[in-house]
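For reference, the structure is listed below as structure tokens.
Not every chain of the complex is shown here; the ones you see sit where they belong.
Labels A and B are assigned to the chains in the order they are written; within every chain, residues are numbered from 1.
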């Protein structure tokens, strides 16, 4: 079996998640697509690099990306940094001939994203975005059913990614609230995921009407000193029109009191309907309007299809009986990345998916500024 | 269209419910099986009788049952009194040639019930018991699906009727807590319904192991004077074995904190499963274990079938979109009674069903006393 060496850039929350995924891939999948060696981890300071190395079980801890990119035994790097660093790191990695797995959103701006997409397209590398929701079995099943025509013509849908983490005005500033570092707020952080899920299931977005709001307009500085202006949205509301003519309402909120980590989507078609909620990740609800009708009522209703770890192949551990946790979806995403590298197949979700998502986010920002519908400009 | 005259004996809570049902039948059903005249209502005192007459829209209010039974224009009587009076009233009504619609449980004792059942069987009258849960559309649908073999061989089930109305020890005594008046407690009041639902869906009970408990053993007298001993159970737990070999756990509780009016049943068969909860009366959950399996998972899961007012025929008002209320089920039960009278068909649920249910309740009382399984003695 081939051995692939992995470097991880950034070892905060999401860096740990990816590392966990690699370290447990052989539990979840048998066989694994490749043997993995965790070669190195890169953080900003020597002290944190050594701690990350020991924690994640890497061979080395470094403080400069080049130290990973220059190694022949590093075949792929994971970009787990704040958004502001994605662009430079990805271009450098691609230039160095490394496969790239980049956290979402792809970049801070559509220009940055397009440059990354072009570089990926010009290479023969697997360049994947961390849209791990595409690896929730219930959403994979949803896509399968839609492709089979279970919904028929889609009329309309609603989707939302709801968090409650910023309702407290005393929560201080962080890079996620800094426009320069993040490029956007709820729209970029949560909207990227929900827009990608919409694209994954229903195809491309033609135009949008968006509203961005910043309800909590100032917050304490990270060091506790006086209030700083918040430059990014904490709520994004969108009307979207899809290429197929269907329309939908989409939300991304950091102020959705009562939600923990709730990505929902509901789709209404002529022949059926679907419902999904990430807070019940093991089930997909499917409604078939057609069916053997009887004089006084058929058996219409939502079926709550069990979608634990049974789909897609290969069958996985710990088995289809058990409720999967959130970490499991990242393991499946990393499994797909490894497979693409081994099989020299195009990554999916690819940097091109990342660019297309960014183009929607960009159009939402433009629409919010001008108060009109904005066509989603596709990279020519 | 034939006109049928109705008398109602007792005008407490349930007497009002039946009267409501008659008065609204032509809203719910079109056409109705017969034109109804509310001839008379009987209560214990002239003052309440007049109030009942005016409230329900009866021609007359009387204080002696005979005043109703002696009238030629009364074709049927509803027995809506405490349990202790069911037996005498029913026998008198049958003797007078009146159809009878009797509240549940049929009587205080299996002997009383059997006498009532015998009299009904010897007549050609429609004699029905108020097992209105048989007229919840979702349970009618459940029966239909079971008869079609959706469950296959039934392995086991659990059923419960849960109320919370007696958790407060300060709630005073009433006829429902008086053994002489009621014949039993939670077992008779709630257990009668849930045992009937079990019989309706799954057939006859072969034997039972029961436990009756009285957690709150004394309560204030109705007049607020000192504590009186409670003679009846406030909780009944049962293991039941059915004629078909399936087994189940059944509960009737007046102490089920957190429940309002919760009759639940879940059935597990080799080919499928069913779930129902009266607190969501418009839906039946059905699981099919069989189906087109795919390599990595089929579409197994509970379907929440819409069962508003769409089943059975005839189509009804206000239409299948709207959540039905509890009163609606009583209207359907009264509709069935009228139909039986008009068509001279045997009532269903009949007094024989009432007797069979009472035989189960009786066996539970015996089992609780002796601590062993008790066969359900069937009337020879």
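Please note the rule applied: a contact is a pair of C-beta atoms (placed from the backbone, for glycine too) under 8 Å apart; a residue touches a chain by one contact, two chains touch by 3 or more.
A quick note: this is a predicted structure, and the numbers were derived from the prediction, not measured.
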### Task
Count all the copies in this homomeric complex, not only the 2 that are shown.
4
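As a convention for this text, only the chains that are shown with their structure count from here on.
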### Message
Can you work out the whole-Å distance between the CA centroids of chain A and chain B?
### Response
54
### Query
Which residues, counting only chain B, touch chain A once they are in their complex?
137, 141, 283, 286, 295-297, 299-307, 310-313, 315, 320
